[in-house]
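A protein chain is absent from this complex, but the other protein chains hold their places.
== subunit A ==
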Amino acid sequence: MNQTDPTPPSNVQEWTVSALSGALKRTLEDAFGFVRLRAEVSGYRGPHSSGHCYFSLKDEGARIDAVIWKGVFSRLKVKPQEGLEVVVTGRITTFPSSSKYQIVVETIEPAGVGALMAILEERRRKLAAEGLFDERRKRPLPYLPEVVGVVTSPTGAVIRDILHRLADRFPRHVLVWPVRVQGETSAAEVAAAIRGFNALPPGGPLPRPDVIIVARGGGSLEDLWSFNEEIVVRAAAESEIPLVSAVGHETDWTLIDLAADLRAPTPTGAAEKVVPVRAELIAQVDTLVRRHLGAALRFLERRRADVRALARALPRPEDLTAPARQRLDLAAGRLRHGLTANARRHEGDLNRLAQRLARLSPHARLAERSAVLQGLEHRLAAGLAANTLRRRADFDRQASRLTFRPVRERWQNAGERLVLAGLRVQRSYAALLAQRRERLQSCWKLLESLSHKGVLARGYAVVLDEARRPVRSVAALTDGMAVSLQMADGERQATIGGEGSAPGRAPSRSRGKVREGAAPSMQQGSLFDP
């Protein structure tokens, strides 16, 4: 270069801009060929159309341009994100045309919890948008799995806890797919294990699990990071076998929890979720068995009672058909007999007529009468004989009873009584006789005094007609009539002649008077009338 300045010449080497820029470039690249830089992403607008990324990394006081070449960007697990706190590695290089330097980023990773959380949230949103966490994708766990697949570290507390709890509740066939649960390869191993279990064909030499537990013990967010990796989340979401995640402690959440069919708070909790308690099931089955038997018995008993009740109400089949049957039998019987009965009746009619005819024939009547006669004869003879026999028997009976003693006794008795009675008769008769005689005497006297004889004795006469009837009136006397005149001392015949009737009236009148006055004594006297 030429010395053109008025300033004193100097032996200081003159640089061209290009040379200086080149020198600076070499210096910077030599000195900062590999740097690890912690910064915040700023001005990030995604990859350029060229595929490269241009943005800034800054902190409170400085800023440096950053570039991620296309090839590197595609390999990045964590993409730059505006405001993301990152740790990048790369080299410093310059951009001579505009006096700039920049860092060419080789790797990028989030720095600090906030950064990781931001990534997690972004990834969650993205995968949720794909529907990987949809409730609809969740499948129910089998109630009682035969085979339990466990994806975890084969050593350590986690697998022990799971196995112990499984053994406590319901011992099962457990297949452990050993994986690293932390570190670079962890995510890929876990995803491969999940896919590996799913790849086991049912009925193959290795039993296909009915449920998968993906488990890991507690740790920092970074420790658990494998379970946030997309490859793991996708494998879990795609698993056809129901999957239970149990990563970290209850408060730790990872993306696999969202993709899993069920999230268990702890590995022990996962074991509790996948198998029921065997003892409880046994009790439940026992209860059901008892109810089953009881119900069946009661059911049958009830049915039997129903049948019995209905059977009681049901008429017997014979009862249903019996009346018809009876009618049929009756009709059949009558049918069979009807004909013969009919014939018989006609026959009977004929017989009767014939009999009547026969009876009416003179011969028959003769025979009948002679039979009657004969019968009567027989009866007569028989009756006579029977009568004789009976009488004889009676007689014999009586004769046998006949003894002389009672007769004699009665006889004596009667004799005595007769004597006594005779005496009494004699006595009473004499008395009676005397009495009667006396009374007769007095009566006779009375009669004597009252009779017409008395009147006659006083000089009256009675005129008697020829019939010896007293004549009471002169009118009854006719001339020449023969009469008798009765007087006290006798009677004389006389003939009526002439007049003069007066003397006749008095006797008859007085006689009538006498008779009337004597009537009571006449009555009394009648006792002795003959």
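Throughout what follows, a contact is a pair of C-beta atoms (placed from the backbone, for glycine too) under 8 Å apart; a residue touches a chain by one contact, two chains touch by 3 or more; residues count from 1.
We take it that contacts and distances are computed from a predicted model.
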| item | value |
| --- | --- |
| Name of the absent chain as recorded in UniProt (options "NADH-quinone oxidoreductase subunit L", "Exodeoxyribonuclease 7 small subunit", "Electron transfer flavoprotein subunit alpha" or "Allophanate hydrolase") | "Exodeoxyribonuclease 7 small subunit" |
| Hidden partner chain, touching residue among A:55, A:177, A:227 or A:460 | A:177 |
| Touch with the omitted chain, as defined above, among A:47, A:96, A:112 or A:142 | A:142 |
| Among A:70, A:292, A:308 or A:427, residue touching the chain not depicted | A:292 |
| Per the touch definition above, residue among A:19, A:167 or A:433 touching the missing chain | A:167 |
| Option from A:41, A:67 or A:159 whose C-beta touches the chain left out | A:159 |
| In subunit A, positions touching the absent partner | 142-144, 154-155, 159-160, 163, 166-167, 170-178, 193, 196, 200, 206, 278, 281-282, 284-285, 288-289, 291-292, 295-296, 298-300, 302-303 |
